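Working notes, beginning with the structure itself.
A single protein chain has been removed from this complex, and every other one stays in its place.
And now, chain A:
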Amino acid sequence: MSQRKRVAAVGSQTKHFRRSQQVVLDEDDGDMSLTQPTSSQVQKARENFTPVQVDRKVAEVVQFILIKDQKKIPIRRADIAKHVIKEYKALYQDIMKRADRTFEQVFGLKLVEIDSKNHIYILVNKLQPVPGEPISMCPGNPKTGLLFVILSIIFMKGGTVKENVVWNTLKKLRVDVGEKHEDFGDVKKVIIDEFVRQKYLEYVRIPHTDPLEFEFRWGQRAEKEVSKMKVLEFIGELHNQEPQSWTQQYREATSVETSQR
């Protein structure tokens, strides 16, 4: 498996990845709903609730997050605390650690904090999509292909790309953002609303432009879920070339794969 390749290139890119990869469940700068309990409070809570009750709470948290994730809605820690954890607040850390372990060991998912200021999490898939699935892992979603194409454009253009470049490239593929598309409906809306909200893409204003100009980057979910090597292999197939022929992209793809191991 290409993911297992170990390449000793530890650039700044890699470090950046290591940092953002971490699941930050253990640090707590005390937002309103969840102040750090003292160790004696935690101790007391552990005595107050039976193991069965705590098990049940873990299950509720897991289900709550799974339901949110089905709609690809990022999950706020405050919501988990308010809607599920409730009076088990002092055991928040314990419960979340166990929920996270369950995601990894049972579902092949990983809970990742994408916003450490507001404590927002997403579930990312630890399993790579593979070709030849007898049933799709994300069924009824023709949009996956569209997203992959856009991510490819961005990656091949060095990580940032003006929106016009994306629109023009899509047009060449007979997806016109000005028209209603048979599968995607309002394509522009899907891209700048849905994909952005789901954290697959970032859509940001380029400063000091008049009229306003915007550019695309990979969103945090894409960085965690989508293999750059897969993107490169896809492009390679399109152009009938080896992935290695794009030196810079190949280097980036391999260094990311290494850091994610």
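One rule holds for everything that comes next: a contact is a pair of C-beta atoms (placed from the backbone, for glycine too) under 8 Å apart; a residue touches a chain by one contact, two chains touch by 3 or more; residues count from 1.
Note that contacts and distances are computed from a predicted model.
Peer 1: Mind telling me which option in "Multifunctional methyltransferase subunit TRM112", "Non-structural maintenance of chromosomes element 1 homolog", "Putative NADH-ubiquinone oxidoreductase 24 kDa subunit mitochondrial" or "GTP-binding protein ypt5" is what UniProt lists for the chain we can't see?
Peer 2: Options "Multifunctional methyltransferase subunit TRM112", "Non-structural maintenance of chromosomes element 1 homolog", "Putative NADH-ubiquinone oxidoreductase 24 kDa subunit mitochondrial" or "GTP-binding protein ypt5" narrow down to "Non-structural maintenance of chromosomes element 1 homolog" for the missing chain.
Peer 1: Of A:43, A:63 or A:116, which sits in contact with the chain we cannot see?
Peer 2: Answering carefully, the residue with contact to the hidden chain is A:63.
Peer 1: Given the contact definition stated above, which residue among A:130, A:173 or A:238 touches the chain not shown here?
Peer 2: Of these options, the touching residue for the absent chain is A:130.
Peer 1: Which one touches the absent chain: A:71, A:117 or A:180?
Peer 2: Only one of A:71, A:117 or A:180 touches the chain omitted from view, namely A:71.
Peer 1: From the list A:107, A:148 or A:214, which touches the chain that is not on show?
Peer 2: A:107
Peer 1: Give me the chain A residues in contact with the hidden chain, please.
Peer 2: The list for chain A reads 55, 58-60, 62-63, 66-67, 70-73, 102, 105-109, 125-127, 130, 132-141.
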